[in-house]
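Below is one structure, written out as structure tokens; the observations come after it.
The complex appears here minus one protein chain, its other protein chains still in place.
To keep things simple, chains are lettered A, B and C as they appear, and every chain counts its residues starting from 1.
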Amino acid sequence: MLTLDHHPSGRHFLQIPGPSPVPDRILRAMSLPTIDHRGPEFGALGLKVLAGLKQVFQTQHPVAIYPASGTGAWEAALANTMSPGDTLLMVETGHFATLWQKMALRLGLAPEFLTLPGTCPETGLPLAWRHGVNAELIAERLRKDSAHRIKAVCVVHNETSTGATSDITAVRRAIDDAKHPALLMVDTISGLASAEYRHDTWGVDVGISGSQKGLMLPPGISFNALSPKALAVSKTATLPRSFWAWDEIVEMNRSGYWPYTPNTNLLYGLHESLEMLLAQGLDSVFARHRRWGEGARAAVRAWGLPIQCADAAVYSPVLTGVVTPAGVDADSLRQLIHQRFDLSLGTGLGRIKGRMFRIGHLGDCNDLTLLAALAGVEMGLKLGGVALAGSGVQAAMDFFASHPAPQSLQAAA
Amino acid sequence: MLTLDHHPSGRHFLQIPGPSPVPDRILRAMSLPTIDHRGPEFGALGLKVLAGLKQVFQTQHPVAIYPASGTGAWEAALANTMSPGDTLLMVETGHFATLWQKMALRLGLAPEFLTLPGTCPETGLPLAWRHGVNAELIAERLRKDSAHRIKAVCVVHNETSTGATSDITAVRRAIDDAKHPALLMVDTISGLASAEYRHDTWGVDVGISGSQKGLMLPPGISFNALSPKALAVSKTATLPRSFWAWDEIVEMNRSGYWPYTPNTNLLYGLHESLEMLLAQGLDSVFARHRRWGEGARAAVRAWGLPIQCADAAVYSPVLTGVVTPAGVDADSLRQLIHQRFDLSLGTGLGRIKGRMFRIGHLGDCNDLTLLAALAGVEMGLKLGGVALAGSGVQAAMDFFASHPAPQSLQAAA
Amino acid sequence: MLTLDHHPSGRHFLQIPGPSPVPDRILRAMSLPTIDHRGPEFGALGLKVLAGLKQVFQTQHPVAIYPASGTGAWEAALANTMSPGDTLLMVETGHFATLWQKMALRLGLAPEFLTLPGTCPETGLPLAWRHGVNAELIAERLRKDSAHRIKAVCVVHNETSTGATSDITAVRRAIDDAKHPALLMVDTISGLASAEYRHDTWGVDVGISGSQKGLMLPPGISFNALSPKALAVSKTATLPRSFWAWDEIVEMNRSGYWPYTPNTNLLYGLHESLEMLLAQGLDSVFARHRRWGEGARAAVRAWGLPIQCADAAVYSPVLTGVVTPAGVDADSLRQLIHQRFDLSLGTGLGRIKGRMFRIGHLGDCNDLTLLAALAGVEMGLKLGGVALAGSGVQAAMDFFASHPAPQSLQAAA
Partner (left out) sequence: MLTLDHHPSGRHFLQIPGPSPVPDRILRAMSLPTIDHRGPEFGALGLKVLAGLKQVFQTQHPVAIYPASGTGAWEAALANTMSPGDTLLMVETGHFATLWQKMALRLGLAPEFLTLPGTCPETGLPLAWRHGVNAELIAERLRKDSAHRIKAVCVVHNETSTGATSDITAVRRAIDDAKHPALLMVDTISGLASAEYRHDTWGVDVGISGSQKGLMLPPGISFNALSPKALAVSKTATLPRSFWAWDEIVEMNRSGYWPYTPNTNLLYGLHESLEMLLAQGLDSVFARHRRWGEGARAAVRAWGLPIQCADAAVYSPVLTGVVTPAGVDADSLRQLIHQRFDLSLGTGLGRIKGRMFRIGHLGDCNDLTLLAALAGVEMGLKLGGVALAGSGVQAAMDFFASHPAPQSLQAAA
């Protein structure tokens, strides 16, 4: 039989920034019997989840659902809109922005990778990995591109590796101000349904997301929210594509079906997720995550450790990165905490590996769950020999006690 | 659809002293299809759970399983061994001891109810509700009963309403020293599989237990562990009985079946529970609960509040009762904590209602779960206006960090 | 890990007359986390299931829910209304009527057991076991009881061991015509929510039922539907009782709680069951079972075998008993069918053991499931050497094809 936790008692605390803890309601829905993907019940399900997804993306336009995990949705966005050798403007905000750029290279595209140069004196970490996108850098680059060789600007909305968000409206303005025809493609894999995202209002052309973050589902399905412009561009783009091709998906989706076998049981979960999110209201969902982020940061500040994101204006509501003191290996700490306290934290990735860890505050979470995670971190930091300025748990308790959630997030009477 | 938590996000913290949090493995087993209770698969299941239960009760003799919750097992113990008007010796250790005595009255028996008189000067609470059974009082009473009118001594092993255990071996000695033939009947509903219990070695005649505590199951099945003497007595006892009658159950159980429809899906859960407990080893199970008890009491002491159980020798490893300051209604506190922090605590019962609450540390629990509960309590106490001497959460973190669980309770590599 | 079917592939066909196949929706609800039985969510659940149960029993008066299987509800009915030595009038309609009478004896009551004497020439089986209650026999006996020594008339509504129902309104008339004050107690354990049952209209005083039949739940909870007269009688009846006592249950139920720990997770299942039954409408539920009964009997007739119930006016809509030819052991047949075709059938019980088997058509069933069961029976009969007059499967297919279910029982468009 399958054993998924080597600890002898209790429930694992999964406080990584995705896959997020999945509500039981969703797990149970996913265990319903698989049905015929060409039968009448399936069409009804398909139409319902497609309509709900549009509400969550805040769009009137089609959203393609892939039976593939999030990396696939990155590839789909590029494969549908680009032709071999096309130039892209990408921005280094952390590990996932870097991976997406590597994918563009692999697909035979020519990404330019803008970055904020230099390292932070306090931590020795790359500055680019402690901030969101600098829209001015983009504006500057686009102004120089009078030939319009740049086909798309690609940015990450919520950089899961650092806990910095990016101001997408500023990026949109930069493109518009430069009167540049480039598409705006946004990775909101870990942003959607946790951090505010408004596809149509913000003028995003391709919004990319996945199931295992704010939607509180296991990984395995992913999304491309489209704009009419993106759809138009896809008609002439020539990168080879079949599985990812929007045309057949958008066409078949009109009746609630897919051109090939969809990921049925994850769609069951998506149905529940959408019902839960929309019943609560997106603004309440965003407020919930913001509040947890504030509580987590209160703890990190009390410990006297740097928050990975150095810009208070773009703190992520989804996760908080914690920089460990020089000489303290963050991964050894994580391992100790996992073994002793049955708590999973996110590892430092790429250029900041070993120097930080990440606390997720998304998915099926509440104040006490987050406090438990902070307690595990605090005990682990002490056991790992980190001198703390004070008790982060105490600070977070003070925050949560004195800042009750708004009425909409409290228990119904 | 069924909604079991009115809070909008996250998993409820159930830290009452039972029903305890049920491991997912058990809940999933309980959702397997119901089978024919007269078919071959059922017989195999029946034999397996009966054998496992004997190991958990530490007995060689039959254990009757009732498709009824724990109160039924109290009635079964009395109905099988007593005749109308029989005298019983019972001991007031708290609410459940009191309820059992009321049941004896309702069944037409004549319970004598021994108690430790007086109230505690510090808290104003009845002394009897802050201690376990005083075996000397029993010894004294039995010595006077030269006519052997007392047919049974009935004690509660782990008094769920107070968090005090009782020394069952001392009670056994008291009976033996008095050379008294009374049966020894022990309610170990909340003790079994959490606190040490040794049916045969301790010389218990009827051990009464239920599913929803240390066995980590939902309520709905309960047990009578028997001694040969109890079985012999039942042959002549004349209280009317049918559903509870041991004779047919013990007879049918030889082949793994029951005289009437058993509680099939709870037996599935029992199967998993027994596999989990016996794989871990009973001594490890007991050690796990003792360690949590120590952590919880460290917190209560740091807050500067009295622990309901006033005798350190008999602190319960299953739950910790916390006495609130005079003037602070414990139930209003509990309600506030439930609403704000999605945490359920046990209410004060009977003579101590409103003056204390109970923190359960049993079932599917671990250090972080308990710390989360203590954080909820600490925030709630402050919000409720209770002046605390210090941080209980800090004290419990210090305890857990400096007292790692023994190897057998840590994660397998 | 738990193995509940020793066959290597496929889903078991459970076609016994209870426990009935449980819908997945109910099994999933039962696997939700156990909650605090004294918390606010529980009270809401309690009130909802109590209200729904009244609708299913078709009563305005209290229904007591026991965390115990059906046999317990028999005992509850007697313990609450009878005094030691009281006389009861019971009627032999089969095995369960007999067991109930044995229980009355065990509880120290004095049941008179009316029976239809003689054996059936065709099958050699007792005539009483091939018919429902003969109300005239009851009327006759009551008329003789001018001293009103008979305290209750106890009948089985749907005799699960034979597949004969009884006309409860005729029994009621017999009592009324005799102007006799006896209570009318009806075991509708396997009738409720499958066969029509109208507690108030029919004038039943105690209606007894269980979870594992028409309510489509696993066994483990059971019911007493009460009349004001039954409640009044219980105030003076003197059989000892505590667990079964109506008074505290009825009192506590007003707020949705119970005097002792209820069977929480089965109540989750009950919640779903009631939602499903009431959404479909009781009349549709009754029609569905009647139709299956007709299909099953068409098959038995085509085989040329006797139906256990010899009176077409009282054929059970819940199960069909099939009499095997003399010399063919019905249990060996059942065993062969179970091993070869993964199908469970009901055994012959008591006086008809080995001479018949039972096909259940209740619970999570549909036309194809029943046809599959009939196919398993037909193959088994042939393999067991029974000469058949024709194909029962063919007859049942003809019936189902030519008698579509009413619109309310077909798939929603």
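List of remarks:
Following the convention adopted for this analysis, contacts are C-beta pairs under 8 Å (C-beta built on N, C-alpha and C of every residue); 3 or more make two chains touch, one makes a residue touch a chain.
All values derive from a computational prediction rather than experimental measurement.
The chain we do not see here touches A, B, C in the full complex.
Those residues of subunit B that touch the chain absent from the view are 1, 24, 28, 31-33, 413. Along subunit C, the points of touch with the absent chain fall at residues 5-11, 13, 21, 23-24, 280, 284, 288, 338-343, 364-369, 371-373, 375-376, 378-379, 382-383, 391, 393-394, 397, 400-401, 404, 408-413. With the whole complex as reference, residues 1-6, 11-12, 14, 16, 18-22, 27-41, 45, 66-72, 74-75, 84, 102-103, 106-108, 210, 212, 218-221, 239-243, 245, 260-266, 268, 271-272, 338, 344, 347 of subunit A touch the missing chain.
The definition used in the following text is that only the chains that are shown with their structure count from here on.
Looking at contacts between chains, the pair that accounts for the most C-beta pairs is B-C. Where subunit A touches subunit B, over half of the residue numbers in use are shared by the two copies, so each contributes mostly the same positions. Separating the CA-averaged centres of subunit B and subunit C is a span of 35 Å. The centroid of the Cα atoms in subunit A and the matching centroid in subunit C are 54 Å apart.
For subunit A, the set of residues touching two or more other chains reads 24, 413.
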